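For this view, one protein chain was removed and the others were kept in their places.
This part shows chain A:
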Amino acid sequence: MIQTDNLTFRYKKTECTFCFPNIDLKEQENLLILGKSGIGKTTLLHLLAGLLPPVSGKIVMEGVDINSLSHGQLDKFRGQNIGLVFQKSHAVQSLNTVENLQARLFFSKKSKNNILINNLLNQLGLDDCKKSKVNELSEGQLQRLGIALSVVHNPKVILADEPTSNLDDDNCKIVIELLINQAKRTNANLIVITHDHRIKSLFSNSIIL
């Protein structure tokens, strides 16, 4: 569950103010946010993830006004309730696949669950690279690891920033379907921000910035 109310944001060095439409998602509802580059898509995502504080407006997630939380509480809330997927997937370089997932669980204060991790890696076809370092993974494997990292801790909201923009048509479909399935599995809201119109048909709910 996520609601926003009259969110605005302005970067310190610029004059232009971003005003964002209100979002109101019930449990298990997904949302596609479309928009051209530079319109503030990533800014909105970072606001929703609590990485940036809004100039005005309110974000309520799972009944919590996230902007009223202290830094420490916000870190904890983010770790437990939000999963982020990036355009180009990233994981901690010095750790291997399984260690990255373990670290993800550790920081979100969830207990280490090797069965869950193994199941997830199995579902995403990453069985063979459990012990691989991040820099040994292929682009596709890294993308799937990124998805695994965003859902392993059973978040309430999955925020995906341009997850498909550098994928071909086939992989684009696979990645989005994976995200939708994982969101469904964990009863999470999925919000995808993109300028990629190929995935429009997979979402019933969409807004254009």
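Heads up, the rule we're going with is that a contact is a pair of C-beta atoms (placed from the backbone, for glycine too) under 8 Å apart; a residue touches a chain by one contact, two chains touch by 3 or more; residues count from 1.
By our rule, contacts and distances are computed from a predicted model.
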item: Identity of the absent chain, which is to be given by its UniProt protein name, from "Permease", "Hydrogenase-4 component E", "Polysaccharide lyase" or "Cell cycle protein"; value: "Permease"
item: Options A:Asn6, A:Asn22, A:Ser56 or A:Ser94, residue touching the unrepresented chain; value: A:Ser94
item: Omitted-chain contact residue, chosen from A:Arg10, A:Lys58 or A:Lys76; value: A:Lys76
item: Residue of A:Met1, A:Cys19, A:Leu69 or A:Ala103 touching the missing chain in the full complex; value: A:Ala103
item: In chain A, positions touching the absent partner; value: 42, 46, 49, 51-52, 71-72, 75-76, 78-80, 82, 84, 86-88, 90-95, 99, 102-109, 112, 149
